[in-house]
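Just one protein chain is left out here, and the rest sit where they should.
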Amino acid sequence: AAESATSSTSESTGDSKFKMINVTKENKIYKIMLNRPAKKNALNHQMYDEIIQALDEAGKDNSTLAVITGAGDYFCSGNDLENFTSGAGGDIPGMAKAAREILLRFVGAFISFPKPLIGLINGPAVGISVTTLGLYDLVYCTDKATFHTPFSNLGQSPEGCSSYTFPKLMGTAKASELLLFNKKITAKEALERNLVTEVFPDHSFQKETATRVEQYAQLPPQSLQISKRLNRRAEIDLLHRVNADECDVLVERWQSDECMNAIMNFFKRKTSKL
Amino acid sequence: AAESATSSTSESTGDSKFKMINVTKENKIYKIMLNRPAKKNALNHQMYDEIIQALDEAGKDNSTLAVITGAGDYFCSGNDLENFTSGAGGDIPGMAKAAREILLRFVGAFISFPKPLIGLINGPAVGISVTTLGLYDLVYCTDKATFHTPFSNLGQSPEGCSSYTFPKLMGTAKASELLLFNKKITAKEALERNLVTEVFPDHSFQKETATRVEQYAQLPPQSLQISKRLNRRAEIDLLHRVNADECDVLVERWQSDECMNAIMNFFKRKTSKL
Partner (left out) sequence: AAESATSSTSESTGDSKFKMINVTKENKIYKIMLNRPAKKNALNHQMYDEIIQALDEAGKDNSTLAVITGAGDYFCSGNDLENFTSGAGGDIPGMAKAAREILLRFVGAFISFPKPLIGLINGPAVGISVTTLGLYDLVYCTDKATFHTPFSNLGQSPEGCSSYTFPKLMGTAKASELLLFNKKITAKEALERNLVTEVFPDHSFQKETATRVEQYAQLPPQSLQISKRLNRRAEIDLLHRVNADECDVLVERWQSDECMNAIMNFFKRKTSKL
């Protein structure tokens, strides 16, 4: 996509440390593009790691704000379920523990990110790419975006601090539809439920949001950081506690029969379609 | 109503321990129907007690979730004001203390209920049947439902944790309209204010919600319980404190001139209509 090309005027990192994401730095904007479009930008462990590194770098450099978006048609299809099946050599408890550590650090990087963080949701979002939206400062989406957190279908439970942020954003009665009962919502519904700041027609989404973000990046950076810190101050400790609680619960979930059966069925359905 | 009939395939309790409510258990759904339609399902002390018992039973049995609905045209007309006039033999402080105990236990049973709790609001809801909605996990209502909490009209004050949940759901400026200034709202307004998950046309309400609930009841039960517990974890202690505070305040209110005059006027108006 045109957006992922490193512009000639940018101070692009140009290094090869990132394989799964594409990072550009220009006009005081640190832009992270999830770049695994053939997998609908599903998050494997290396991708989690690279996003954590990029957020760390973005928090310290001279950019005013950071942006996260996706390459291709999807924003992000969530946790790559192959994380559960590959590389662990059958050591389920070890796999669960490792997954816990990376999830804890990943969500923690969002909670602690010191500058404004803007999500440009270019298409469907699933799982942890939805649950972490409550930790962004601004979320713009195309009208083709959808939001889906099918946790109980997979025998799992909420993460990304959504067990705290979603009831706060939309009330328990609407949050449970998403977090317990697997409802997929539209962009308009996500706007009404305060997950999203504004919805744009797909044809003008890239252009309109780029204009906005460029304007915001010219605002006084200290004022923005300090204002963001104030907005988060009353609940930052709670957010870290919620993150730890959610990760602890997931470690148990991943080793439960409910979850293993659900994931096995997922791969069976996938295979049967081949 | 057809919905209250115990189906032949159900594991109905069939016992006679409940007089004011009707309980059915089928398809992993524990369904509580308020069953005092001639009194618009107003809650007298026995009814409070039976609901507490039923919730306790539902939390422990093999059902996946619990449902509360009402028989007849009303969901529930709130606290039966005859609780204030009958049986106390003029011992107002004793009456107030007893009412506090049952209210504390009643709301506490909602706060602590361990499984998904779904409200099917089949008609108008008043008082505590509205204020406790913030403690449900899902609230479906017919478009004929209305929601009314006329506390200050009766010299009373909020309960059901609404002094905490309502400002959280809709902001203080809208919560005060309900909790301080006696505004009755429509189903659509309740949806906009996050009290309600979804509104259904009255003619299809029973059928559509039954279909949904049956689907939800087939989801992995451990995943649902654990997800609900996470959603509530950050505030469960606070909810119990708020409940106790609200009950303490009401004990004073019930013994105040403002309240006694308001209730006396209520019965005068009622009598003058006979």
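List of remarks:
The chains carry the letters A and B, assigned in the order they are written, with residues numbered from 1 in each.
In this text, contacts are C-beta pairs under 8 Å (C-beta built on N, C-alpha and C of every residue); 3 or more make two chains touch, one makes a residue touch a chain.
Keep in mind that what you see is a predicted model, and the values were worked out from it rather than measured.
Touch with the chain that is not drawn comes from one residue among B:Gly78, B:Pro116, B:Gly134 or B:Pro158, which is B:Pro158. Set against the missing chain, the residues B:Ile52, B:Ala98, B:Ala210 or B:Val249 yield one that touches it, B:Val249.
The chain omitted from view is touched by exactly one of A:Ala42, A:Ala58 or A:Leu133, namely A:Leu133.
With the whole complex as reference, residues 151-153, 155-158, 163-164, 166-168, 170-177, 179-182, 238, 241-242, 245-246, 249, 252-253, 256, 258-259, 262 of chain B touch the missing chain.
Within the complete assembly, residues 116, 133-139, 165, 168-170, 194-198, 216, 219-220, 222-224, 226-228, 230-231, 233-234 of chain A touch the chain that is not shown.
Everything below uses one rule, namely that only the chains that are shown with their structure count from here on.
Chain centres here are Cα averages; for chain A and chain B they lie 37 Å apart.
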